[in-house]
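For this view, one protein chain was removed and the others were kept in their places.
Then we have chain A:
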Amino acid sequence: MTEKNIIQLQGVEKRFGNFTAVSDLNLDLREGEFFSLLGPSGCGKTTALRMIAGFQEPSAGKVFIDGEDMEGIPANSRPTNMVFQSYAIFPHLNVGNNVAYGLRNRGIAKSEIDQRVTEALEMVELGGLQERGATELSGGQRQRVALARALVMRPKVLLLDEPLSALDKKLREQMQFEMRHLQQELGITFVMVTHDQYEAMTMSDRIGVMFDGRLVQVDEPPTLYAKPCNRNIASFIGEMNFLPAHVTEENGKGLTVTTPCFGILDIEKNPNVAQTGRDIEIGIRPEQLEISREKPEDYDGTVQGKVRDVAFYGENVHYHVQVDGVEKPIAASVPNYFHTVDHRPGDPIWLGVQSTSIIDLGQNTIKS
């Protein structure tokens, strides 16, 4: 990854009639990074990708690729290539001709085309399948052909529109690693659109989260998980317990807050939060909570409750604990170390939390 910005979006907006799909999008993508645009369906992420590809012109703002203003430059003249959600494998061409399609548009010598197609297919582990018909391919193979067909063009940026959504779970997980390796080997900038937070987190260097046409936060996956800038992102990425809290003291990087169940805690201020005040909201990830029969020692905050539901996931167990003073049960997850489920619904139980794992989410936007 270099410091050079390969894509710059400046104040990009897209309107369809009265509907604004993307508004005031500002984003710099570094050369060689794997960037994901993450968000629920209809948040404008695909529209943003299509404006980079050139399938849609922004209603306002500018798109720069490698320093060049892309205004008026159609998709067929941009240094980008796309992997489509449906893969869009040409059904009337075999694998070799699918991959060679773009190279033939460039008037490259046949021997070079053949060589580059062979290399591209080997790269996606489909070596020797040139003659295979497009309709005889499995889902995973179609995905690989789509990748090879785009990468053979040696684009400056590869755009991927929900590239794994059509695959089953096992294959999807395998392809996540393969695509990540491929991207790192080639050093090409990948921009992926996805609604799957796990996909985005496992593959990306950085993630941009979009809601309602707006880019809300851009960060590396661990930062995004640990320091989400608001409640929406906190609940969209991973699981989160939300609690109201009252700020009694504020000093530099820290806050002293009173919580309804864990007492008084000194927590870290979240620099990503835009709006804050006296009444804030805090978040606790389920895996950060300790759960035990006895009152846990050495925890900054503890509370007693009653187990309401138990959900066994295999790799871990989720307990929903009803606590006095909190309406919604608090979720706590425990790794399944010993293949046992230690607590039953109705059991009295203690929860413990360290103040360093509590996330400041800024001003409480939920009406109490």
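Note that in this section contacts are C-beta pairs under 8 Å (C-beta built on N, C-alpha and C of every residue); 3 or more make two chains touch, one makes a residue touch a chain; residues count from 1.
Definition applied: contacts and distances are computed from a predicted model.
Student: Not counting the visible chains, the remaining one has a UniProt entry; which protein name from "Glycine cleavage system H protein", "ABC transporter permease", "Chemotaxis protein CheW" or "Sulfate adenylyltransferase subunit 2" does it give?
Tutor: Going by UniProt, the chain not displayed is called "ABC transporter permease".
Student: Among A:N81, A:Q176, A:T302 or A:S333, which residue is in touch with the absent chain?
Tutor: A:N81
Student: So which of A:K14, A:K45, A:R116 or A:R149 would be touching the chain we can't see?
Tutor: A:R149
Student: Looking at A:N26, A:Q115 or A:T135, which makes contact with the chain not pictured?
Tutor: Hidden-chain contact among the options goes to A:T135.
Student: Considering the whole complex rather than only what is displayed, give the residues of chain A touching the chain that is not shown.
Tutor: Residues in contact with the chain left out: 53, 55, 74-77, 80-82, 84-86, 88, 90-92, 101-102, 105-106, 135, 149-150, 153.
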